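First up is the structure itself, then whatever we jot down about it.
Every protein chain of the complex appears in place save one, which is left out.
Let's look at subunit A:
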Amino acid sequence: MGNVSLCDAFKRYDDIVAVNEMTLEIEDGEFLCLVGPSGCGKSTTLEMISGLTLPSDGTISIAGDDVTDDPPKDRDIAMVFQNIALFPHMDVYDNISFGLRLRDFERAEIDRRVEQAATIVKLDGMLDRSPKELSGGQQQRVGIARAIVREPAVFLMDEPLANLDAKLRVHMRTEIQRLQKELDITTVYVTHDQEEAMTMADRIAIIDQGVIQQCAPPLECYTRPANEFVATFIGSPSMNRFDGVVRDESIETEHLELALKPERGREYELGDEDGGRDVSVGVRPENVYLVSSDDEPASPSASFAAVVDVLEPVGDQTYAYVRPQSASAPPSTDGSLMGDATEQLLVSVDPDTSIGEDERIEVVFDREKVHVFDDASGDALTHGLVGPLPTDDAASSSEEVQGD
């Protein structure tokens, strides 16, 4: 058993609240990613689980035992560090066996376990080397071997791949994932890289300012973000957002109106009481389509005109930054040279699409994928402006606003 639970964990440094009453249940064998911008409290959370930092308030339990005030050595955890933290005065064998030697394991048992761990992380034959002689990836594998050799209840990983180069990072990402599945050990993984979190985790906990914004499987965080912060943090490039106001039958933004009126028997989720509310409308780049293209969504919004500003081909797709030109507002040809962020819309288009910069295009949103957030609180009001078809069970996932 290696479940971890935080109950109202609170950490204050002088007058800064690093982690604010965090309650989190991590199940046995689960791979949970703590993700958020730097300084959001994710590392502090991990340190509280590890015992390197003691919470100011609240309780932490591992495998059912309250370990709130226990030192790290009594917690049955192992940790992999961002700066790898191998002991430079010991060779690889001594590094891996450090914890076992401290716990007075028998020599033969230590040898057996170190051999096994070295085999798992593909470090055979390097046990007598010094950490200095190893490459960054090998060093981090020693760090992982040091963690798995004790067969702990919980793995804690504090941005273990942050110091590796991009190619190695992707490779190690897969290896850690495979290893975690093989060993089936509860893992808490801290990263600031949302892509890493998306690809590796069973569940992601997105943290901002010491508070969990959403804790859900990666795809749910992506398709049904609980609030505006999650929506913009998860996904790269980021979601487009516009300010708008809810009217009787539509959401009015500066450049377009998104009809709320039910179509073909579908229902929308914004009730009458939302009328006049200031909202923020979010739509991901891949859910914006060119009217001229073939793959128009099932329920498109009203189209509107835009001028292509910058094209960024990345290979499998091309990101087009476009400036919306609305009928209601005059074309802002005299806009500042750097462009105004709110005036921009990022569209993901097929690389074969022949559009050029400064070209005038017509774009539509996929209304099923439009997110609406309350302007004041940032909480999500609805995901998709079309409700589920009453007969369509597969689409029932958008039935209710994700509560928190």
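One rule holds in what follows: contacts are C-beta pairs under 8 Å (C-beta built on N, C-alpha and C of every residue); 3 or more make two chains touch, one makes a residue touch a chain; residues count from 1.
The rule is simple: contacts and distances are computed from a predicted model.
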item: Options "ABC transporter integral membrane subunit", "ATP-binding cassette domain-containing protein", "Septum site-determining protein MinD" or "Cell division protein A C-terminal domain-containing protein": UniProt name of the undisplayed chain; value: "ABC transporter integral membrane subunit"
item: Sole contact to the chain not displayed, among A:N83, A:S135 or A:T174; value: A:N83
item: Contact residue for the chain not shown (choose from A:I16, A:L54, A:L102 or A:V291); value: A:L102
item: Option touching the unshown chain, where A:K73, A:R112, A:R178 or A:R360 are the choices; value: A:K73
item: Touching residues on subunit A - with respect to the absent chain; value: 50-52, 71-73, 77-79, 81-89, 98-99, 102-103, 146, 150, 156
